[in-house]
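A single protein chain has been omitted from the complex, and every remaining protein chain is retained in its original position.
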Amino acid sequence: MPLTKIDRRSTLLGLGASAGALAMGTRFTHAQSAAPIKIGFQKHATGIGAAYGRWYDATTQAAAARINEMGGINGRPLEIVIEDDGTDPKRGAEVLEKFASQHECDVAFGTLFSHVVIGSAPRAGELKLPYFVVSEGHHVASGMLNRYTLQPGITDVKSQVQSMAPFVANNLGKKVTMIYPDFAFGHDHRDYFSAAIAAQGGEVVAKIAIPPTETSFTRYFPQIPRETEVIYHVMVGPAVLTFVKEMGEFFGPSRPEIFGFIDSLEAVAIDSPGLEFLEGTYFWEGAPRHAQANQTEYDAAFRAAVGVDDRGASVDDPRDISTYAHMFGCWDTLNVIKAGMEASGYRGPGDRAALIEAVEAMTDMPLGMDHPTGAKLFNGKTHQAFGEQHISRVEDGNLVVVHTASIEDGLYEDEVDYTTQSF
Amino acid sequence: MTDRLRTDLLHLGVIAALVVLFLTLPTYYAGNLSRIMVLAIYAIGYNLLFGYTGLLSLGHAMFFAAGMYGYGLTAQLAGVPALPAFALGILAGAALGLVVGALALRTAGVAFMIVTLMFAQAAYLTILHFGTYTRGDEGFVVPSEARIVFGIDLSGETERFAAALILFALVLLATGRLVRSRLGRTLVAIRENEERTRMLGYDATRLKLIAITLSGALSGLAGAAYALLFGYVGASFAAVPYSIFPLLWVLLGGAGTTIGPLIGVFFMFYLIDTASGITLAYLLIVGVALVLLTLFAPQGIAGLIKRRLPWLP
Partner (left out) sequence: MEFGPHLLLAVLEGLVTASILSLTAMGLSLVFGVMRVVNVAHGEAFMLGAVLAWWVTGLVAGHPAVGFVLAALTAPLIVGALAAASDRLVLKRLNYDPDRTIVATIGLLYIAQQTTLMTFGPDARPVEPPFNQRIALPWLERTEEGWTWFYPWGLSITSYKLFVIAAAAAILVAIWLVITRTRAGLLMRATQQDSETAQAFGIPVGTVYSVVFGIGAALAALGAVLVVPIQQAHYLMGGEPLLLSFIVVIIGGLGSLPGTVIAALLIGLSDGIISVFFSPTLAKIIATLLVAMVLVFRPQGLLGKAQT
């Protein structure tokens, strides 16, 4: 079965990485201490986030292996300590305690789901454990969290949404109906997009919030007003395929333009049965799942390292689709941690504050092997990174990038200055 | 030695043991004790209704959440200081217990299970529906001012432990007295035979209402304490699993015993924690352990002890 293969693969990668580290023992000896730098990886191995967790893991292992091949961090090898948070805020906080006190990790890293981030972040602050999240939530930049929590590897939802509005208003239509899950992630989309589309002279004509436990959707579609020119959808969870399929069945031959966030279809093949009607619709992508004509050498190398082909599927099983639009964030974040530790001359937990200050001092993160899917701009005050965003159109079952929003399109005024907080 | 004295001594011994554990265990394990005690308060609240009164609720997460949000929302939105907000949390749990009890106690047995389950489901959805204020599933971080009681910041490890220990000790000692009191014995009588209790002239419905209100208050206290000590409020604590957990803890630890809930929480916590250290498939181990435990320790762990020490409260 496909999954066991992948799991074994990533395990092998991990083993390979540690074996490599052992073999390279001699290369690490020039450092004051050759003890590994430990990174606690909060993984959604079980629970609702498991589909993402698996790929966040594969990306993390690949990034760690690369860093170790290059000689580690400050001459010390990198060790990834994995703990499952069950995609649950309570367990997430417990796992952070485990990283800090039991495994004696230097930093914690890797969380995707916003409720786990928010449930864990207070503990990170109390334990004084730098906590690098890969969540795309606006919680970091909103100022809700603390100086120990940073998001340097992935753009937040407010920025993503804002940078989509010009394209939607100018190319697809000005009257938008939004369909989103009735929880905080959906409300962020609702609020930020409503404001952004209004700034473009458009309007949201209907907001349809779907209860998160829902498994069938057709009965909600009649609330879509006839005047709708664009449907904006961003569903998450295992029922999204049903959602997209039923939307197709509802509209039949006469559909408006449709724009969605690929979050709805991460880890799902775009050519799955029932998704034919997505042909000609548009998707946001943080990184294009399908290799584009102008693919950079970095993107190609990143795919090879993680074990993903040109269609964003596992090289072992073309039916096993990755979460390509998000998982690069783990790769980028590990490289930011490395750069921060090198800039601050990090030696151990006593230097955690210096590490955070070093990351806060970062600004440009240029395209390259450390940031293979695109350049980013980091805002040290809000602890948030901003990158280019893509809009892809489904053409013959391929996701073809038709527009790339610049970093500037996604910038907004600072809502917090974490650098004024004490450590 | 009288049973009452023995009970009090046992409970004081448990509390002393917790202090010794905190002082001797490595940081990580010492830190876990605070969380275990807060969850044990929740389990004690559940046990009062299930273990002593014989009412099986599948919706206790709503009481836990009532306490959590009663405290967290008043602190977050209205800037209410920690202590009054905390008291409001307990009150919210008790009030919800009273209302739900007044309706749900018209039913019994499985119907009672379903009615509580559905009320809890409605409560969970209500938290999501008012996402503007509650931030729905994502939840929010409790403002740090609201975690300072009498000038003591409860976000420090020792302060947190001390606060959790005081709350737990009070609850444990109080329930120890309660179950030996007239009220406690009548509740057990209702569990054993409601008809006979009624015929003896007791107003069983009113007593059950008192039990569910107390249970709601204790669960609310646990929810508020969780938010106070760990700084997070979120809807996942109102979801179905958090209604199932206390049932599981109580059944594993030993229903109808005062120390059973603590044992159950301890056991489940370290079962998950240890198993997840061995393999990522730890839920498999948990599942197998649950099956084995029901096969070989039918009255829970405290039930095994009670066989040796029949005076156990």
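Every chain is named by a letter (A and B) in the order it is written, and numbering of its residues begins at 1.
Convention: contacts are C-beta pairs under 8 Å (C-beta built on N, C-alpha and C of every residue); 3 or more make two chains touch, one makes a residue touch a chain.
Please read these numbers as outputs of a predicted model, since none were measured by experiment.
*Asks:* In the full complex, which of B:L9, B:L25 or B:V110 touches the chain missing from this view?
*Replies:* Hidden-chain contact among the options goes to B:V110.
*Asks:* Which is it among A:M178, A:A267 or A:V416 that touches the chain not included here?
*Replies:* Residue touching the chain left out of view: A:A267.
*Asks:* Among B:V19, B:V149 or B:I244, which one is in touch with the chain left out?
*Replies:* Within the whole complex, the residue contacting the unshown chain is B:I244.
*Asks:* Which residue numbers on subunit B touch the omitted chain?
*Replies:* Against the left-out chain, subunit B lists 56, 103-104, 106-108, 110-111, 113-115, 117-119, 121-122, 125-126, 128-129, 240, 244, 247-248, 251-252, 255, 281, 283-284, 286-291, 293-295, 298.
*Asks:* Mind listing the subunit A residues that contact the chain we can't see here?
*Replies:* These residues of subunit A touch the chain that is not shown: 1-4, 6-7, 46-48, 50-51, 53-54, 182, 208-211, 213-216, 218-224, 226, 238-242, 245, 249-252, 254, 267-268, 272-274, 320-321.
Note that only the chains that are shown with their structure count from here on.
*Asks:* Would you pull the subunit B residues touching subunit A in the complex into a rising list?
*Replies:* Interface residues on the subunit B side: 26-28, 31-32, 35, 125, 128-129, 131-132, 135-142, 155-157, 230-232, 234-237, 273, 276, 280, 282-283.
*Asks:* Subunit B touches which residues of subunit A in the complex?
*Replies:* That would be residues 45-46, 82-84, 88-90, 93-94, 97-98, 101-102, 114-115, 118-119, 121-123, 126, 137, 139, 144-145, 182-185, 187, 211-212 of subunit A.
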